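First the structure, which I've put down as structure tokens, then a few questions once you've had a look.
Removed from the display is one protein chain of the complex; every other protein chain stays in position.
Naming follows writing order (A and B), and every chain is counted from residue 1.
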């Protein structure tokens, strides 16, 4: 019997050690889990230029097509891009009316960031895109909606520019949020872009 | 005794196998540990427009308020935003004086990226922000300092534009660094933005 006991003794120790090691690894994995990001793109659409908004939708729809998630956060000059030119909103104050008339009313009125040349460059680019069968901004927005790209609109920008929710486009996944909501998303995303 | 031995034999093998498996898992976790990022935002403030600088401070102060870390790297047109209009720096050469007079002297003189309209748009936006109780850039900078947002200033930009450290604002966590310092931070951050 002695050799049996001596054979079990060290195993008992080992088992305890192993359990300690397992617990140590588990807690390290717990830490890594909290730091891990999802395959998600979080794009801040700030500039609102035709070319940049196009790029942001090409990236987010592309990401979703590849099996990733994608959220877009429209803020500042990006906000007016989401206005629907067929919709009207009443009850605006003087500043709201002024911003409303000076900022582009929806995706059709958005201009290029460069070479706009009083609208001629933008027109040229649009006709070129049509000729080359590149999707228009309107088509990309529709595609994004179908693919499940989520759009968040910055509440502060809506308020600052005097925009009302009733003048924003119909979009399947649209929400009005603050910067904290965006950060919570962006925190867990593998990719963030400020566009 | 034979059945006792045969009962211990396979266990010995198992223990060794388990220890090998533990070591393999541990080394995989070590690799993941090196790749893991911290909940930190690293923002490159390049453009220096009022709207974009506002956005960058809203994001970094928001991140810190959510328990994340935040570092900002002011470079190129972002650098003059940090000048203190009440401070003066001597010993500048011709180019330094010229840049000094042409670039905005601090956060108060910074203009919108769009619709500046010879200053009118910027003024309008500022009065609107005041009316809507949105924090001014000056208030956001102060808040960032209190919350512990760290500011790094690009040494190359300071040198190129002829800025001296004595004309930069008083800020609790400000350092003058090269691109390598920024990359070291950004490498370990979950979020990076080029603004």
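We adopt the following convention: contacts are C-beta pairs under 8 Å (C-beta built on N, C-alpha and C of every residue); 3 or more make two chains touch, one makes a residue touch a chain.
Computed from a predicted structure; not experimentally measured.
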Hidden partner interface residues of subunit A, rising order: 1, 4, 8, 11-12, 15, 18-19, 22, 25-26, 29, 32-33, 36-39, 41, 51-52, 55, 58-59, 62-63, 65-66, 68, 113-115, 124-125, 128-129, 131-132, 134, 190-195
Absent chain, residues of subunit B that touch it: 4, 7-8, 11, 14-15, 18, 21-22, 25, 28-29, 31-32, 35-37, 44, 46-48, 75-77, 95, 98, 102, 156, 159-160, 179-180, 183-184, 186-187, 192-194
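Basically, only the chains that are shown with their structure count from here on.
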Centroid distance [mean C-alpha coordinates] between subunit B and subunit A, Å: 20
